[in-house]
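Note that one protein chain is taken out, while the other chains of the complex remain in position.
Per-chain numbering from 1; labels A and B assigned in written order.
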Amino acid sequence: MTTVNVKKTSYNWRVVDIVVAALIAIAGGVIFWAWSQGAALVSIPMNATYPPLTGLIAGGWMIPAVLGMLIIRKPGAALFCEAVAATGELIMGSQYGTTVLISGILQGLGAELIFAAFRYKKFNLPTALLAGAGAGLFCGLNDSFLPWGWNIAYEAIDKLAYITFTTISGAVIAGGLSWIATRGLAKTGVLSSFASRKAASEPVFN
Amino acid sequence: MSATQNGTVRPAAISAEGWGWRHAGRARPAIEGLDLRIEPGERVLLLGPSGAGKSTLLHALAGVLGDEEDDSDETGSLLIDGVVPREQRGRAGLMQQDPETQVVLSRVGDDVAFGAENLAVPRDEIWARVHEALDDVGLRTAAVGGLALDHPTAALSGGQKQRLALAGILAMRPGLILLDEPTANLDPAGVLEVRDAVGRCLDKTGATLVVVEHRVSVWKDLVDRIVVLQPGAAAGHADSSKGGVLLDGPPDQVLAEARTMLMSAGVWVPGYVPSTRERRNESHTAQLLLAAQDLAVSREKPRRKGFKTIPPVPVQTGIIAQVRAGQALTITGPNGAGKSTFALTLAGLLAPVDGKVSAAVELSEGAGIDPFTWKAEQLISRIGTVFQEPEHQFVTGRVLDELMFGPKHLGHGEDRVDELLERLRLTHLVDANPYTLSGGEKRRLSVATVLAAHPKVLVLDEPTFGQDANTWAELASFLSELLDAGTAVVSVTHDQEFSAVLGGTELRLGPVQQGEAKHQEAGAA
Partner (left out) sequence: MRDALNLRGNHALLTKANPLAKFVSVFLISLVLALSIDWVSASTALLAELALFPLAGLTLRLLWQRAWPLIIAAAIGGWSTAIVAADSGAVLLDVGLWSISEGSLELGLGFMLRGLAIALPAILLMTCTDPTDLADALAQKAKLPQRFVLGSLAAMRLVGLMAEEWQTIGMARRARGVGSQGNPFQRMKATLGQSFGLLVQAVRRASRLAVTMEARGFGGGQRTWARESTYSLLDAWVILGGLIIAAGAVLTAVGAGTWSFVWR
């Protein structure tokens, strides 16, 4: 008696999806924290001279959203990962207080909407870049126009500069790096339980 | 069907008929054609070479193997009490080898209660079971002078964490207990802790046991049956028509019959120490390469509090040690004594809290007296460090690139890479991604990559942890060769047979008592 398992990509989240997505978000937080220690060398001069420039390094915030989705490939991954990352930030003591949760959810939403627009079927480089840009855009908008945003009092032209920078940073760092990381992870074989197990051999642009 | 009748555990019966499993993404099945019957209350030790599918079987029995999503394949039938395992999660309890991921929640009581919660046990009964389970595994509750229920799980030792996992399993009142190399990552004390706890629980509940482990002597007296599995087709053996069980019977009988076969498969048969190359020219007056003077070590960095810098509390202080060419230095001691921390400080990877690490001119060759200040490229050709987890040291995506990494940075030594590949049997793996290798292969690769830079001093952190007998013998012989060739070898280990092969001096770090370290250097082990 042989039972053949019909392969179908379900949109239901399994336990392994949830736990891996959450830990990727946590690891992303640890990496971001470690990285921002070094980035202080760059961000402090930025803040002293022209603060909107800090938008260029904002992409690191949003890596969990895109990376989580590229690995898990189920609806809600971007939103969930970014929410978990934001919760981690809250626990560690964020300068944004509890509003960090709203920011996180909005950034996750920015990426999630892009993946949803492609019906959760495309996970190639252009999609990743767009999703990163989406997260970056929402990040910029959140920081510039919502009451808890730290750039709410900037002049319009500076807000525009900031949003441009976060969008670019989101695309390159959150989108590009996450895509590269996913391919690398797939090659190591750790993604064998996920829909992204063949990511290393997928076409780049299709 | 409830797992308990009148609150007592109902031991499970296992039946496998022609059962096989192929993992998603693999070409060949992990296990094929398994015919096995295990009666309720039996205690079985499962042996076999790697690739025989032992873990796969345990995972299947625990009901956690595969789901509709990956393209795995199952053949035949595997049943617990006549029902598919997936439909009775919680009927079997599974313990794996990494203590850190056996713990789910951060307070002791909560973690033990987790399984019972998932099985919808009523609240009052959960806590009664928690107290009982903690008592059974020897982590008694605060009421009787042990751990408080809100004791942080992060503060437990490896052995305690595994016992906690066992308590969590017991709270589910499982009829079947599955142990997948539960003591592989534990020190000798922890191994016995866990084994004794399992024994007590089995005596009390009468549950069925299936345990997979390399070290037979630990479990031999606890089990009443040994089953040896064939290597499956996945391991590349041609004779896959005879799948499944190779030998099956009472422990003494199986061990006697299959002694040679088991030994060649790398199983640690009781009383068997694999033969290794003997040291040829031990000398106690060889060149001094590295010395530690009054060293205090810690993994933590100094903290900034406001405007002051506070140095970390050292885990061990006042260490004095010498590393000489062609000599082995073995660092031993109980868990938490700071052995690894000391080794890493000696290797120039951690900053000393107090005291000094000095490199002799023959070693430093102009790079400076303190290894911590050396640049990374200077470090690899002088002191090579092999970490406990090989994956931490992989820096490229291909085995060959890994080996060429050191020589490339140094500008020389690329010609010796082929020699290393052959010596450590990695030639057939040159194009593979390092993370996809088996445990033993990764260990050999990590040693090879460090040696590719030809350091004069080699530091190894628990090199034989969880290794089967064959890899163990290879490593010990290889190191013995290196020692005779003049390399100094420093190893942190619990393994007494291993340090006996290497010879040299032993540095025993005592448990820290009120900030004082007790250590002594013994003669050749």
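Everything below uses one rule, namely that a residue touches a chain if its C-beta (ideal position, glycine included) is under 8 Å from a C-beta of that chain, and two chains touch if they have at least 3 such contacts.
Everything quoted here is computed from the prediction, not taken from an experiment.
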item	value
Omitted chain - touching chains that are shown	A, B
Option from B:Ala347, B:Val399, B:Leu424 or B:Leu509 whose C-beta touches the chain left out	B:Ala347
Contact partner of the left-out chain, one of B:Glu100, B:Asp294 or B:Glu362	B:Glu100
Hidden-chain contact residue, picked from the options B:His59, B:Arg225, B:Arg279 or B:Lys456	B:His59
Interface with the undisplayed chain - residues on chain B	59, 62-64, 89-90, 92-94, 96, 98, 100-107, 109-110, 113-123, 126-127, 130, 150, 152-154, 165, 168-169, 172, 299, 305-306, 344, 347, 349-350, 375-377, 379-380, 384-385, 387, 389, 391-395, 405-406, 409-410, 435, 449-450, 453
Chain A, residues in touch with the chain not shown (by the definition above)	13-16, 18-20, 22-27, 29-31, 34-35, 38, 44, 47-52, 67, 71, 80, 84, 87-88, 90-100, 147-148, 150-155, 158, 177, 181, 184-185, 188, 190-191, 193
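One rule holds for everything that comes next: only the chains that are shown with their structure count from here on.
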item	value
Mean-CA-position distance for chain B and chain A (Å)	34
Chain B-facing residues of chain A, complex	1-10, 14, 184, 187-190, 192-193, 195, 197
Of all residues in chain B, those that touch chain A in their complex	23-25, 66-77, 397, 433-436
